[in-house]
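Taking it in order: structure first as structure tokens, then the write-up.
For this view, one protein chain was removed and the others were kept in their places.
Let's look at subunit A:
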Amino acid sequence: MARSFDDEELMAFADGAIEEPRFSDIAAAIEADPDLARRLELLAAGGEAARAVYGPLADRPVPDRLRRRVEATIAAAETVKVVPFRRLHSRPAWQPVTIAASVAVVLAAPAGYFFARTGEDFSIAAGEPLAPSLVAQLETVPSGAEAELGAATLQPIATFTDAAQNLCREFELDREVTTVAVACRSEDSWRVAIAIDAPPADDGYAPASSLAALDAFLDSIGAGPPMSPEEERRLLLSR
């Protein structure tokens, strides 16, 4: 009389999930018992059928749209993780600092070309009015969230006031490159205060170090600490 094995054990045998000496016991029993062999065959065949039906689905190419969105999400996660650290530890709020020479250089460089590459109908340059499409987003999208602008993704990073109590927003625009910018609202119009193209790091993410110039700039305009989400919502809506 052959020993009996339950379906779970036969299945584990079929899946190579049984170790010696049990493996040899089962193998010998199957050899000697056609019913057992038949049961094993069913268990194996059921698994193979599932693989045949669903396996090939992973061979299909991932749609560009999904891949791009996931890549943007990864880049955004990187930004969100870097910013609070930078804000909390590296820049003492309210402490006036002299403008570093490097910042003056950055300010003098037009940043419009960063945006011209996208082919989108918005340009941005320090000292210039902010494009209406960006204004609309900056007046509504909370920090930490993101908005799709054609092929680009806009991510407001933080909201704060400058020394003159103008409302300012730091934001990033992601496409092939990541551009970090600050725009401030005075009266009813938004102007770009600074725009920096963050060079990508080896892993494709903008490194926090590239934002050092931005920090120095923020100090120079007397930027306050980033607002709480509640405060931000109140100020963005009050207009």
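Rule of thumb we're sticking to: a contact is a pair of C-beta atoms (placed from the backbone, for glycine too) under 8 Å apart; a residue touches a chain by one contact, two chains touch by 3 or more; residues count from 1.
Here, contacts and distances are computed from a predicted model.
Engineer: Name the omitted chain as UniProt records it, choosing among "ABC transporter ATP-binding protein", "Sulfur-oxidizing protein SoxY", "Autoinducer 2 import system permease protein LsrD" or "DNA-directed RNA polymerase sigma-70 factor".
Structural biologist: Matching the unshown chain against "ABC transporter ATP-binding protein", "Sulfur-oxidizing protein SoxY", "Autoinducer 2 import system permease protein LsrD" or "DNA-directed RNA polymerase sigma-70 factor" yields "DNA-directed RNA polymerase sigma-70 factor".
Engineer: Looking beyond the chains shown, say which of A:M11, A:I124, A:L138 or A:V182 touches the absent one.
Structural biologist: Of the listed residues, the one touching the omitted chain is A:M11.
Engineer: Using the definition of touch stated at the top, determine which of A:R22, A:R69 or A:R234 touches the missing chain.
Structural biologist: A:R69
Engineer: Out of A:A27, A:A45 or A:A164, which residue would touch the omitted chain in the full complex?
Structural biologist: For the chain that is not drawn, the touching residue is A:A45.
Engineer: For subunit A, which residues reach the chain that was dropped from this view?
Structural biologist: Touching the chain left out of view, subunit A contributes residues 7-8, 10-12, 15, 17, 38-39, 41-60, 62-63, 65-67, 69-71, 73-74, 76-78, 81-82, 85, 203, 205.
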